[in-house]
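Taking it in order: structure first as structure tokens, then the write-up.
For this depiction, one protein chain was excluded, whereas all remaining protein chains were kept in their positions.
After this line comes chain A, so read on.
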Amino acid sequence: MNTPPAFSFLVCLRLLLAVLPLPGQNLLKHDHQLSSPLTSYLRLKEGLWLLDNNIDPYTGGSFHHSPLLLSLFSTIVPPLPIIWAISDAVGAWALLRIWRARQGLSFQKGTRSNVENLITSVYLLNPYLLLPSLALSTSTFENTLTLLALMFASQGKVSSALLAITFAVHLTPSSILLLLPIFMVLVSSPVSHLASPRPFHGNLKRIPFLFGEFTLYWLVLVGAACIITGGSWSWVRASWGATLTLPDLTPNPGLWWYFFTEMFDHFRPFFLMVFSVHLVIYILPICIKFQHDPLYAAFLLIGVLGTFKAYLTLADPGLFLSMISIFPEVHGYLRHPIITTLLHLHAALLLPLQHVLWVSEGRGNANFYYAASLVMGMAGGAGLVDACWAGMRIAVGDAKEWAEEKVDGEKGEGEGKVVWWEVVQQ
């Protein structure tokens, strides 16, 4: 496969970073922005130790990883940093192939243009993705599996796509948001139709069969997980139940933790339900509105996850920001990219600062960090809203074209009168 030169260079750089001992790597592992209790490397090592000593890792309240990860790192390969580097490389490769499928190019050849270099660089050099990967947070695997699922869906490979998304759903139940767009991409095509919307032209009747196949794969994985943990179901409550019941209130850049820290016990179940349903209600409207381009719908839902997920790390908005590179057609129609960038810059600088002030130095308090997480939420929201607008605005086109049509129809009386045309929503 023909990869752009930037890909090989950056992958080598990433592998080098994994192999060389970095000075601050231990600090990165403990950082709360880069890994959450569901993805932390420390808890993974603890779970592996407990498994080695014949103690069920899921009985204590500290281990929330999936049994699949437990079996991967205990039997197949130890948790070395090189695995994370390989995962990053696979993710970049998948993103490249999604781009090629979207442009209708051949997967092998690609183009010589600089766009492919740019896409690879944006993924591999994005600090939101690089730092959690260096901190050995398992959110890297979740991102890679999501990209692999989208890649296989863009190539039309049904079983591989469904298997990849099943693994992703197993690691993070919130990835279920991407299920419907992936089905839609599988039955239609990933080629960009943002500029020319039309009703969904794929075969809707295939979707229940795809759903059945997904359920089959999912049940097989559930069975495998049960076998790995020795027939008990405690892993369900510890790993999937954690996103629904939020047992661990460690701070992270998301919006859930402080909300549920300050919540009285009486209202907790209600608001947990509200927050979880809030994620789900975005699926249908976005998929219906962007039925002409389901890959863009998947991109928007990744943005929703990157702002409103339960245990957010920086890797989740990172995936959204990196994926924007494969939609260059909307870049011209973004209304406030500068504001989004600045908000992200603010958040990226404030979050570690306020965290250290609160927890390490004892000079701030929890509200400081909460405010920084609100800025992060605004940044994610700004990016999401802008991407939504741009994806629809591109379909309308230039205001002048519409204007010219109209003026041609008239008798040409309006000379000397300057008329401005604007595309708005009503």
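Odds and ends about this structure:
Just so it is clear, a residue touches a chain if its C-beta (ideal position, glycine included) is under 8 Å from a C-beta of that chain, and two chains touch if they have at least 3 such contacts; residues count from 1.
We adopt the following convention: contacts and distances are computed from a predicted model.
Candidate names were "Protein phosphatase 1 regulatory subunit 19", "Outer dynein arm docking complex subunit 2", "ALA-interacting subunit" or "GPI transamidase component PIG-T", and the UniProt protein name of the unshown chain is "GPI transamidase component PIG-T". Within the full complex, the residue among A:Leu125, A:Leu353 or A:Met378 touching the omitted chain is A:Met378. In the complete complex, the residue from A:Pro5, A:Gly24 or A:Gly60 that touches the missing chain is A:Gly60. Against the chain not displayed here, chain A makes contact via residues 30, 32, 42, 45-46, 48-50, 53, 55, 59-62, 247-251, 255, 257-265, 278, 282, 285-286, 289, 307-308, 358-360, 362, 365-367, 370, 374, 377-378, 380-381, 384-385, 388-389, 392, 395-396, 399, 402-403, 417-426.
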